[in-house]
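Below is one structure, written out as structure tokens, with a few remarks after it.
Shown here: the complex without one of its protein chains, the others still in place.
Order of writing sets the chain letters: A, B, C and D. Residues in each chain are counted from 1.
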Amino acid sequence: MIKKVLIILLFVLLGLSLYSVVKYNTFGEDKTVVARHYIDYGMKETGSQNIVTAVVVLYRGFDTLGEVTVLFLAATALGALLHGLRFKSKEKEPSSLIVSTAARYIFPLIILFGTYVFVHGHLTPGGGFPGGVIIASAFLLLFLAYTQKEVSEKTLSLTEGTAGILYVITGLLGLVMLNSFLANFLPKGIPGKLLSAGIIPLIYILIGFKVGAEMTGVLRNLKEEEK
Amino acid sequence: MNGGAMFYGAAIALIIGGIMIAATKRNLIKIIIGLNIMETGVNLLLITTGYISGGTAPIMNKTWTKVVDPIPQALVLTAIVIGVAVTAMALSIVVRIYEKNNSLDIRKIKEMRW
Amino acid sequence: MVNPILIIAISLFGAFFIALISPFVKRTGKIIAFLTIGFDLYIGASLALKSLRTPVIAYTAGFKPPFSINLVVEPFSAVFLLIVLTIGFLISLYYLAHPGEEPEDKFFTLLILNLMGASGIIMTGDLFNLFVFFEITAISSYALVSIRKQKASLEGGIKYLIISSIGSSLFLVAIALLYGQTGTLNIADIAAKLPFINKSVALVAFLLILVAFFVESEIFPFNGWAPDAYQGAGEGISALLAGVISKAGLYALIRLTFTLLDLPLRSKLLIVFGIMTFLIAELSALKQKRVKRMLAYSSIGQMGLVVAIFGIGTIPALKAAIFQGVNHAVSKVALFLLVGMVIKNLGIYKLDDYKGLGRKNPLLGLLFSLAILNLLGFPLFAGFWSKLSILLSTGKQGLYLLLSLILTGAIVEVYYYVRFMKILYERNEEASHLEIHLLEAMPIIAMAAFIIIIGVNPGLITPLFEKASEAIFMKFSYINLVIGG
Amino acid sequence: MVLKIIEYLGIVFGVIILGLLYGGIARKVIARIHRRYGPPFYQNILDVLKLFAKSNEASHGVMFNLGPVIAFTGVLVSLFFIPLGSFRPLFSFEGDIFVVFYLLVVAPLGMALGAGEGANPNATIGIARGLTLMLGYELVFFLSVLAPMIHHRTASIATLVTVQSAFPHWNVFPFFISAFAGLIALHGMMGEKPFDQVIAPHEIASGPMVEYSGKFLGLLQLYHAVGIIVETGLVVDIFFGGGNWLTFILKTFFLFITLVIINAVMPRFRIGQAVKFYWKYPLVISLIGLLIVAIWR
Partner (left out) sequence: MTLFYILLILFVGGILTYLGAKISKHLGHAIAFTSSTLSLYFHSILYGKLYGFTIDIGLFKLHAVAFSPLSWLIGEIVVVIGFLSILASFKEKHSDFYYLSVQFLLAGMLLFVNAYDSITLFLSLELVTLFSFFGIWDGRKESAVKYLIWNLLGAYFIVAAIAILYRFTGSYFMNEVHYLGKAQKLVLFLLLFAGFAVKSALMPFHVWVKDAYRDSPHSFTALLSGAVSKIGIFGYFLIMFYTFAKFFIGAKYLQLTLAWLGGITALFAGIYATTKDDSKELLAYSSISQLGYVVAGIALATPLSISAGAFQFVGHAIFETLLFFTIASVAYRTGTTRMTELGGLIKKMPVSFIGLLFGIIALSGIPPTVGFPGKWMLYESFIIEGRILLAAVIFTASITAFLYSFRLVYSIFLGPLPSKYEDLKEAPFNFTFPIIVLLIPLLLFGVQPGIVLYYIDRFLSIFGIGKIEHSYSYIVTSLGKFNALYVGIVFAAAFVFAFIVYLLGGRTRKVHQFDNFTAGEVVDESYKLHYVDDFYLFLEREIKGFLKLRIESLYDWLSKFVDGLGDAVRRVYSGSHGDYIVYLGFTLLLLILIYGGKLWF
């Protein structure tokens, strides 16, 4: 008990001392050079209306590649760790009629919405990651509704592998053509139009597929273990 | 209390609270939840850092006047994804541990020490 | 055109490729991983050579830093890149003949990505990108540690995960603090703006970064996870932890404390924590009954020593620390791989079970002895020169207490390692004969050759360390390099 | 040259006869003190002659045979480095007191080696005791001899004899404390009671000599005879001023008889007691003597 109190005290003190420093950081004030640059020239340089997307996919595209890798990594690791797991699980009840019927209708809509989100990443809030996750949520619904339903591992693997490789190739094309990895080698177009911003929509589409496949894979793996 | 103090305070509280949960709880799932809370706190901290009073989302359509800093938003996007990955990772290990021990109590896995 | 990006791109390509074809063609991961890492090593080596003349910088997305992420390879990172990739290559070579962990394809994907993350940490010039690569390395390490799915590996994995995530969160807090102060994420840019940062924020950010990377580079008291992870992981992965992951953490620690936040208290903190780790770990190793745990503690101790020497911060000390880091990587990886071969053949873990193995298997005994003697710093081996440089550079600064503590720890180290050697060579009729696949032993033989060649003529490699230590010592040349020109 | 050699041979014979006579007289004196009649004073000479005349003696091996020879050699060599009264052998200038110290060890060593091969435990016990006793008296002797040596700044016995040539300059007067310690040490060195644990006839049957008979015993008798002269002579040279051949003989004789008289009335220490005794009293005495010299200088 005393130990617990001491621990709490310790962390409260730690929090206070952290807070006493954090408050030196200004709040709500205008930002410095880099952010200014993105806001002022971002649209011109990238052709993307959504500056966050511009930052995510181009300026800090390398981070995003890493991010995709992290997800891929998580999916792979999950697959590796849960490989060959067999619970002596209780019998699974099939889900209710309402769920399965609704799922049949909602599933394509969710897919469609997800696709919309990642295709319009450079125009509106959203992008590859939300889109991919939305798609995965459709599959989650599917898994809930049809407990026996399987998604082929091969398909998932193929999708994420292809998307990943294409992403890398896109980046390398930039390297080849503009001497800089992930450089925007396609025409920028007019900001605000669907077909603009060069490689950003392309990459977001790839990311959307990839994230969708990976998240579905994660879900599938986690479902699998319940068998 | 200005807005900064509130957000920063909340962020720090989340971080510390998360760590504290991770340190004191014994149920593995709760520990992972603690870690998640901690990540949320960090994300809040990042976002708060990038906030500009009166700013809107940095989407450069016709209506924008003042936008918030886009960088932290991008960073948080990444950080969230990483958090998800770590959580997934942790859960998969926990599943395995549950398989071996039939328990989620972390005290049961103190075999390796000294 | 050698571009540092290629290392990342090729690795990703390899990893995705395995994912692509693994459902159709099983068990290709081994070969692909070997080829990928080999190619990485080739690029890394040519980069390192090039960087000795002129440092290499690569921008991404066609924008100059600080607006985009850049990768920098200058001599200091070149040395670490070489260590990491070489060790990674040798481990993948080892796995050519040694069965990988199940499922194999995924295991090798993780291995590739782990190495990619480590090389990313070493090359990147952006703070947040560093975090991303750091997480890539970390997540793949959690997976690699627990992939064996035995009780011990899971326990090691979850502890590693918990502690390490807290560490990385603290790092992220530090990033937030620094970003709030400077509005930029580029390491060189922040370093250049250091004089204008609020002192307290800089201090706390410094401490947070210190703690975050102390966790990764196994410094006491942040290393609770390390012995368990080493013990639980497969032997190749333990080697990876010792030779790659901890080295990447060390690189980040040094880079961030020397270049990013060059605060005067660094020296004291690194020395104190380093030597404390060294002593505690060596003492803990003394009473271990399991070989891998003993090696784990020794590894921790060595990291502590290296960190302490880095803390001295003079060019000779930096040089000595790098040298020692290389030696430790080589020896410890060799030891873990050897233990791996023993476990594969005999399935023994206890120290006492090694009785007579060296006598029965001359090659095994010889390699074990070479690695141990190198680690202990005996002449004719590379370790002698690094230990000597360490001691000389310590004495040179007049740090007598540190000197005596290092020597004390070294005596303890010698004691338990020689005891291990004694067990290896004890007379035991029942000791079994090992089937050693030549390919499996190949990386260890290569390391032994390295140890002896460098031991006889350290001049072959020390100029490299000299350049590296100058590079890390001259903070402003780095800043100029990235944002000046 | 030949004359010289003959001269030396003569001296050796003289010393041998003298030593044997001393031994005989000692037996007589002891007997009288014990209220016995005792053998004639020339009995020892007769004994030696008899022993050499015997043949068909038991031998246990080469070293057994050579042991007495080496023992005899040892005392003879020491004899040549000690000034015998006015007669100064050539070599007394070529070696000093430390040389003599070490030469004196040769004889016991020879005896010990010979006795060792005899495979009689009594002999070995005797030797072990002798060596242990040495640990007692040698140090005392060394320290007491140091006093005059340091005072006169010489280690050469010949020089020591020269500087105390006149009666009042005998070293025994200024260094009487050291001389006293030295005499106690001499007592042990000569193996007289209470320090005769080496021989201890009733316990270990004459110790090292137990297996010897015939000419070996004869040689040992000779060794013993010369040993008496060498050891007492050394003390006389250092503390009592040497003198011409007559005074030298007289001095050694009186010194020897004094020791013998003490011997006659004493019981025997256990070996441990003996060593302890030396470490306690004589050692302290000799140290005091040295201290006085140090202060005096």
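Here, contacts are C-beta pairs under 8 Å (C-beta built on N, C-alpha and C of every residue); 3 or more make two chains touch, one makes a residue touch a chain.
Everything numeric in this text was worked out from a predicted model, so none of it was measured.
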{"item": "Chains in view that touch the one left out, judged over the entire complex", "value": "A, B, C, D"}
{"item": "Options D:I45, D:V77 or D:A185, residue touching the unrepresented chain", "value": "D:V77"}
{"item": "Among C:I21, C:A45, C:A97 or C:L286, the residue in touch with the chain that has been omitted", "value": "C:L286"}
{"item": "Residue, one of C:I139, C:L373 or C:L481, that touches the chain absent here", "value": "C:L373"}
{"item": "Residue of C:F108, C:Y142 or C:W225 touching the missing chain in the full complex", "value": "C:W225"}
{"item": "Footprint left on chain A by the chain that the document does not show", "value": "7, 10-11, 13-14, 16-18, 20-21"}
{"item": "Chain D residues that touch the omitted chain in the full complex", "value": "9, 12, 51-63, 65, 68-70, 72-73, 76-77, 80-81, 91, 93-99, 102-103, 105-106, 109, 112-113, 116-122, 124-125, 127-129, 131-132, 134-135, 138-139, 142-143, 146, 149-150, 153-156, 159, 205, 210-211, 214-216, 218-219, 222, 270-272, 275-276, 290, 294"}
{"item": "Contact set of chain C toward the excluded chain (per top definition)", "value": "158-159, 162-163, 166-167, 170, 200, 203-204, 207-208, 210-211, 215, 220-222, 224-225, 227-228, 265, 269, 280, 283-288, 297, 373, 378-380, 384-385, 388-389, 391-392, 394-398, 400, 403-404, 407, 410-412, 414-415, 418-419, 422, 425-426, 456-460, 462-463"}
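Following the convention adopted for this analysis, only the chains that are shown with their structure count from here on.
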{"item": "Centroid spacing, where centroids are CA-atom means, of chain A and chain B in whole angstrom", "value": "16"}
{"item": "Intercentroid distance (Cα basis), chain C paired with chain A, Å", "value": "30"}
{"item": "Cα-centroid distance, chain B relative to chain D, in whole angstrom", "value": "99"}
{"item": "Residues of chain C whose C-beta touches two or more other chains", "value": "128, 132, 135, 139, 142-143, 146, 149, 173, 176, 180, 185"}
{"item": "Junction residues of chain B, two or more chains touched", "value": "15, 19, 45, 49-50, 71, 75, 78, 82, 85-86, 89, 93, 96"}
{"item": "Sites on chain C touched by chain A in the complex", "value": "3, 5, 8-9, 12-13, 15-17, 19-24, 58-63, 66-69, 102-103, 106-107, 109-110, 113, 116, 120, 126, 128-129, 132-133, 135-136, 139-140, 142-143, 146-147, 149, 173, 176-177, 180-185, 198, 200-201, 203-204"}
{"item": "Complex contact set, residues of chain C against chain B", "value": "128, 132, 135, 139, 142-143, 146, 149, 151-152, 154-158, 161-162, 165-166, 169, 172-173, 175-176, 179-180, 185, 227-228, 231-232, 284, 287, 293"}
{"item": "Interface residues, chain A side, partner chain B - complex", "value": "4, 7-8, 11-12, 14-15, 18-19, 22-23, 25-31, 34-35, 38-39, 42-43, 49-52, 54-56, 59-60, 63-64, 66-67, 70-71, 73-75, 77-78, 81-82, 85, 87, 123-125, 129, 191-192, 218, 221-222, 225"}
